[in-house]
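Read the structure below first, then the notes.
Here the complex is missing a single protein chain, while all its other protein chains stay put.
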Amino acid sequence: MKVLSISTGGRTDFINITARVQAAARELGVGEGSLTVFIPHTTAGITINENADPDVVRDLTTALERLVPWRGDYRHGEGNSAAHLKASLMGSSVRVLVSAGRLQLGTWQGLFFCEFDGPRQREAWIGV
Amino acid sequence: MKVLSISTGGRTDFINITARVQAAARELGVGEGSLTVFIPHTTAGITINENADPDVVRDLTTALERLVPWRGDYRHGEGNSAAHLKASLMGSSVRVLVSAGRLQLGTWQGLFFCEFDGPRQREAWIGV
Partner (left out) sequence: MKVLSISTGGRTDFINITARVQAAARELGVGEGSLTVFIPHTTAGITINENADPDVVRDLTTALERLVPWRGDYRHGEGNSAAHLKASLMGSSVRVLVSAGRLQLGTWQGLFFCEFDGPRQREAWIGV
């Protein structure tokens, strides 16, 4: 298992970790098969989406904030329940196929670590 | 493959199955690698979220009900379309890394079976 350290820069922050996951896949020696990228947090998640136009990430985070506002009818004392729900909506892991040691992704796809309660020091775990 | 039997207690009910999945991983003999927990239902799902403060689960289920109300512009004759959508939003499976026979989870993470049309007798399937 490989561990990536990720520094997030805002309450909400989507960070493209595709190149770092690709490097970890090589270090793990994954040739053919698939790997899992798992996020060990409950107010952060991971998703695969467009890696080209940064407006896509801006639109994703804005629309998620509209769906699940930071302030609402929440009881959890830490006040970050919106972040918990967004984490579950995006998901705690992605699975990526690997061939000849390379992540198999569509042209426009990138892997994004999704911070919903930052800024914090976070991790992503990569295993087969 | 191991099968867990799960009795849910309300229309919506999140049940922490982490310890039972850990026991199944041992029975399956998973040492290093990862496993899948798959939910064979269309009005229930699974997610990973906070295992400490029960208010988090209360806030998750309340916010999901606000997003996808039980009553709405639905045609499906059984009247449980909201449960079908919530199941797809949470997802039908989670993938967890395993090392030395132990599920690799963050400090606050637990695996929650997500009932959206209970109470019912349900299952979770665990495989590698």
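Order of writing sets the labels: A and B. Residues in every chain begin at 1.
Note that in this section a contact is a pair of C-beta atoms (placed from the backbone, for glycine too) under 8 Å apart; a residue touches a chain by one contact, two chains touch by 3 or more.
These numbers were taken from a predicted model, which means no experiment stands behind them.
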item: Residue among A:3, A:19 or A:63 touching the omitted chain; value: A:63
item: Chain B, residues in touch with the chain not shown (by the definition above); value: 1, 36, 38-42, 67-68, 72-78, 81-82, 84-85, 87-89, 91-93, 95, 125, 127-128
item: Chain not shown, touching residues in chain A; value: 33-34, 47-50, 53, 55-56, 58-60, 62-64, 66-67, 89-91, 94-97, 99, 104-109
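By definition in this document, only the chains that are shown with their structure count from here on.
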item: Whole-Å separation of chain centres (CA-atom averages), chain A against chain B; value: 20
